[in-house]
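Right, I'll just put the structure down here and ask away after.
Not every chain is included here, but those present sit where they belong.
Going in written order, the chains are labelled A and B, and every chain counts its residues from 1.
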């Protein structure tokens, strides 16, 4: 299953800007959801559940913060 | 959807002071909520839920601590 989904867009952690790095973090987090739940219909059905649940929204924020930490370090913080 | 929200204000992790870095961490965490739940009315309705729930307030603190770790490293801890 893992082989069917591209987990790292462009196969690189390097981005030109922090904004693009942040978008990559969001995408990489979503791709893990996709590889764990490959059925698009089920994923779509879950969207209102997590998007209207503050605890889940906070947890999504925690995950993306962790992904972003790695991407930011990879880019030497775009300094 | 990601493209409609600016995820990193000023497209930079660099701030003049720790205080500004901390404010950036808060903003970046909120922007992830915004990109995941773009409907402002729904977000507003959730506010009392998380703002009066100690477990969620703690989880928000955890997320912001993680965001801040990255921003602090980016700024070499303002040393």
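Brief remarks on what is shown
The working rule: contacts are C-beta pairs under 8 Å (C-beta built on N, C-alpha and C of every residue); 3 or more make two chains touch, one makes a residue touch a chain.
From a predicted model like this one, the values you see are computed outputs, not experimental measurements.
Here 2 copies sit in place, and the number of copies making up the whole complex of this structure is 6.
Please note the rule applied: only the chains that are shown with their structure count from here on.
Chain B has its Cα centroid 16 Å from the Cα centroid of chain A.
On the side of chain B, the complex with chain A involves touching residues 2-3, 6-8, 11-14, 28-29, 32-33, 35-37, 42, 46, 49-50, 53, 55-56, 59-60, 62-63, 66-67, 69-70, 73-74. Chain A meets chain B in the complex at residues 17-19, 21-23, 26-27, 50-52, 54-55, 57-62, 64-66, 68-69, 72-73, 77-79.
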